[in-house]
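Moving on to chain A:
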Amino acid sequence: MKNQPFKLSMTVAVAAMLSAGAASADTLRLLTWGGYAPEDVVAKFEAETGHTVEVTKSNNEEMIAKLRATGGGGFDLAQPSQDRIAGPQAEFGIYKPIDLSKIDASLFIPSMLEATQGNTTVGSDVYGVPHVWGTSGLVVDTAKASMVQDYTDLCASDVAGKVSYRLKRPTLIGFAFSMGLDPFAAYGDEAAYADIMSQVEAKLIECKAGVKTYWGGGDELMGLMRSGEVVASMAWDTGGWKLNSDNADITFVAPAAGALGWVDTFVLPAKGKADDAAYAWINFVMQPEVAAMITAAAGNFTASKGADEFASADLKARYQGSFPAEAIDNIKWYPPVPAGLEAIEGGVLDRVKAAK
Partner candidate 1 sequence: MHREAKLGLILLLTPFLLWLSLLIVIPHIDLLLVSLRERVGVGQYEISLGNYLTFFTEPLYIVTFLRTAVMSIFATILTLLIGFPVAYYIAKMAKGRTQSALFLLCLVPFWVSELVRTFGWMILLRETGIISNLLQSVGLASGPVEMLYNDAAIMVGLVYTSMLFMVVPLITTLESLSDEVVEAGYDLGGSGFSVLREIIIPHAMPGIVSGSIVVFMLCLGNYLTPTMLGGKESLWFTELIYSQFIVRFNWELGAAFGFLLLILSSVIVWGMLRLTGQSLEKTMG
Partner candidate 2 sequence: MTPDLQCTNLTKKFGETTAVDNVSFSVPAGSFFSILGPSGCGKTTIMRMIAGFLEPSSGDIQIKGKSVLNVPPNKRHVNMVFQHLALFPMMNIADNIGYGLRRNGMHKKDIGFKVDEALERIGLPGIGHRRVDELSGGQKQRIAIARCMVLEPDVLLLDEPLGALDLKLREHMKVELKTLQAAFDTTFVYITHDQSEALVMSDNIAVMNAGRFEQVGSAQDLYYRPDTAFVAGFVGDSNRWSGKVIKQDGDNTLVQTTSGLTLRGATQGRSLSQGDTIDAFVRPEAIRIAHKAEDLASFDNQISGTVTSILFNGAASRVMVRDTDGHEEVAVNLPQSGEFANLTKGAPVHIGWASDQANCFSAGAS
């Protein structure tokens, strides 16, 4: 009998803690790209929902490596590109399916939502919804290198020693298209893909002498372009537009072979602990006004329906300048990367790096 009051008070205390936990106090650990979670958006979200947000900035490869190292733990929401979801999920099982009933589908541009869901389906489950999209292509100083119109033009002798690109898979894909090949069509056929890659490898080794350096990060590229050490480079559209605002000669050019289109998504890591906060964040940032704030910070447009109206006129003008109607149609959207292709690409990249 003596124990009765004690037991009772324990029950009350536990219940109180549980309800308090459910009501608020969730921490959303967000693994994302620079610019996708600007401070003003985070502050607004925290004020409205009571959750707190911890932002970790990263890139596709590191996101996947981090999640793989922990078996999908350590973060509650991640933002890899849509082509990097199905493969790693099949291989490492680092994500968990998205409960589409908790997503406000009306906030999304329907065609993008549908396409992303299609690209991120493994088995019968959907793993990703779209967030930010953009392209990569060429950033060109038009005063000095107007002849650079396609990826392979970076190898021209006119600009030798003054070009740059990343030694990463977008470069391999871009060069392949520019050489008249279709790597995306060969995704399902490893032998064909390896053949395409070996042709690209030969081309890149041939071009190596004329390359200033392989850039590693956005800031490095900005520095190279601003100083004039590099007059043409492969880059993201936003990088080109940002440079354009400083120097009108430099801008983003959609290459003749087509810009490469990417969509960054929302995925739930397999061992995420704050799913409610994650869903709340998705539905929050897809509101048109908030999406426009992210567009202002990151420079890219989002899959939020109606956010265009809030975007700045400058950005729209630059976008239209770089993308005439036919260039938009020509964008090559990355399909999901089948598991195993990275090994072929990696070998190519290593050999290009080692070549003299």
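Note that a residue touches a chain if its C-beta (ideal position, glycine included) is under 8 Å from a C-beta of that chain, and two chains touch if they have at least 3 such contacts; residues count from 1.
Selection criteria: all candidates are chains of the complex that A comes from, given by their letters.
Every value quoted in this text rests on a predicted model; they were computed, and no experiment measured them.
Enquirer: Of the candidates 1 or 2, report the single one touching chain A in this complex.
Expert: Of all the numbered candidates, the touching one is 1.
Enquirer: Can you check the complex and tell me which residues of chain A touch candidate 1?
Expert: 61-62, 64-65, 68, 88, 90-93, 161, 167-168, 208, 211-214, 216, 227-229, 339-340, 342-343, 345-346, 349-351, 353-354
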